[in-house]
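Note that one protein chain of the assembly has been removed; the remaining protein chains are unaltered in position.
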Amino acid sequence: MSKRTVELELATPGVDASGQPLRVPLGVAEPDLAAEHMLINIGPQHPATHGVLRLVVELDGETVVRVIPHLGYLHSGFEKLGEYRHYNQIIPLTDRTDYLSPMANNVGFALAAEKLMGIAITPRCTVLRVIACEMSRIISHMVWLGTTSIDLGAFTPFLWAFQERERIYNLQEMWTGARLTTSVTRVGGMMADVPDGFVEGLRHFTRTFPKTLSEIDRVLTRNAVWVGRTQGVGVLTAAEATNHSLSGPMLRASGVAYDVRKDKPYLDYETYDFDVVVGEHGDVYDRYLVRLEECSQSNRILEQAIERLPDGPVNIADPRVILPPKSRAMNDMEAMIYHFKQVMEGVKAPVGEAYVGIENPKGELGTYLVSDGTAKPVRWRIRPPSFINLSALPRMAAGHLLSDLIAINASVDIVMGEVDR
Amino acid sequence: MNPSVDALRATFGGSTAIGRALESCGDTIVYVGREALLDVMAWLRDTPGQTYDYLVDVTAVEYRDRERPLEVMYGLRSLARRADLRVKVELDPQGDLTVDSVVPLWRGADWLEREAFDMFGITFRGHPDLRRILMWETYAEGYPLRKDFPLRGRFSRAEQVRQALAAHPEAHYSLEELSIADAYAELPGDMKERLRRGERGTLPDSE
Partner (left out) sequence: MKRVIETKQVAGQSPNYLLAKFQDLIDWAVNSSRANSLWPMPFGTACCAIEFMATAASRYDFARFGMERQAFSPRQADVLICAGRLPFKLAPVIRRIYDQMPQPKWVISMGACASTGGIFDNYAMVQGIDTIVPVDVYVPGCPPRPEGLLYGVLLLHKKIKGESLFDRVPRRDEQPLDDHGLRLPPEQIDEISEPFGNSVHQFRSA
């Protein structure tokens, strides 16, 4: 890199013998703009970073040489807070980590707490939790679809996707009272049984949702702009994806057929009839196809779950673990004492530890709980799929254009609440 | 009990490498000595019949009982065999929290170990770029997930706001970024010293 020097004259405060201001000759290297790399900062406040993510990008012209992600801008101290809360008090915290699929987080935590305490849930609760997980998968993928389309220039799928979300939000609100922060599970059961009209509403949703999916498919999948911007971009091979500990659609799009629902089934997933969607090339286009098809598969699972929803109690019968029904708590002394002890002291877990990983829409969401016999966990660890998926971003983006970086960042499907916790 | 435990004892047994093994809620946990960690992990990843090619998680657990050691937990999984194993290394919570980094074996451990460093203060020897990831680099209150760290932090709220507002939002502290010349002037003294001594970040390159 040759640098020419340019002669400048620097005026210093002072005068020479004749009273004229002193001038000092200074050789300064002329900047070689064609060869220097640029350092630009994207975020943390930026419409296309999907949350408060900061990317420091070294650019050679328009080509990304390196990208260094900076996290922690949404670090909320969840894991520390969990050490000061009873197990049921942690459930509302789980809503706020991955706020795009809150019910799935609730289910993941409840499963881990129940594994720790050695509790088996009722059949009705099992099917309801499957319904909750698959509804969450659909709304999470709809956000991903909408925001990725906006990033790549297509605004209409965002509105269609959010309209579908509103329909699921209505169902969630019907069940739990909240659109987003649902807190639907409790250790040993659910916060409440589904109300009348929920099953019909869900059935209606499963009948009309495929139409929206096919509309989005028609607009995007063979669209020249979409294909041109996503094919061959951000490729990760299967070996790289495994070594980077990716999970979920990121891993499956690279060709690794690993789905927690099939390989380590929970909630009787082995009895449902659905396909695992596996991609081939590991680029952004494959991730889009995988997620789109996963929505169809989730719809399929929802239809089966509605058909097989058994009657019966939704909570287990043990009043030491789950609150007794209010009518009994108001009238029966023993039930009132159980209620009091659970609310004031919490449910004590036996000494031990448990890890449960579920197939979150983003990947494998793991909950690792360590207990020392008290009602508050010693350690609540969230194994965050988005955090680990994002760590592969520098590898995927090196060598691509800046606009491809936005597409790759969108394809990772991050939610900063889970990345930073 | 995962049969890998017996295989481990057969291979490394007789030394202090493999400690006790137990089962908790259906998961197998095996304790490994700090010095032998890297050898044991490499053996678990590369041996046919073990092939733990997927790292699930790296984190640490500190107990409320001050007598109990601080444990660094590694969750390993073999995708093909669908087997899970939890490996733990015990460290003295009042002593030196240093352990070898497994980033050469699984690249997914990169950010997970940085988070364990940020939250617990555990140093991972051989990590390419060990610095804070969730808190800002000059965070002065300590390591948040330690049990002696209070929930609301050590400083008063006004002091926390003051320190937060004084932080430069565009600070570039990664060694990779520092090799890009224009950030040099803003560096704190020790970073300049490290650069002068020749420490550089590494590009994520292929294996």
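Chains here go by letter, A and B, matching the order in which they are written, and residues are numbered from 1 within each.
The working rule: a contact is a pair of C-beta atoms (placed from the backbone, for glycine too) under 8 Å apart; a residue touches a chain by one contact, two chains touch by 3 or more.
As the structure is a prediction and not an experimental result, all values here were calculated from the model.
J.: Considering the whole complex, which of A:39, A:55 or A:93 touches the chain not shown?
T.: Residue touching the absent chain, from the options given: A:93.
J.: Identify the residues of chain A touching the omitted chain, counting contacts across the whole complex.
T.: Its contact residues with the unshown chain are 44-47, 51-52, 72-77, 80-81, 83-85, 89, 92-93, 95-96, 99-100, 143, 158-159, 162-163, 165-166, 169, 179-181, 372, 374, 376, 416-417, 420.
J.: Touching residues of chain B against the unshown chain: what are they?
T.: 64, 135-136, 141, 144, 147, 149-153, 156-169
Everything that follows uses one rule, which is that only the chains that are shown with their structure count from here on.
J.: What is the distance, in whole Å, between the centres of chain A and chain B, each centre taken as the mean of its C-alpha atoms?
T.: So the centre of chain A lies 23 Å away from the centre of chain B.
J.: Could you pull out which chain B residues touch chain A in their complex?
T.: Result: residues 24-27, 29, 53-57, 59, 61-65, 73, 75, 79, 82, 84, 86, 106-112, 115, 119, 132-136, 144-145, 149, 151, 169-170, 172, 174, 176-177, 180, 182-183, 203-204, 206-207 of chain B touch chain A.
J.: Can you name the residues of chain A that touch chain B in the complex?
T.: 37, 39, 41, 44, 56, 58, 66, 68, 71-72, 75, 77, 79-81, 84, 115-116, 118, 240, 242-246, 256, 258, 263-264, 352-355, 357, 364, 366, 368, 370, 372, 378-379, 381, 383, 387-388, 390-391, 394-395, 398, 420-421
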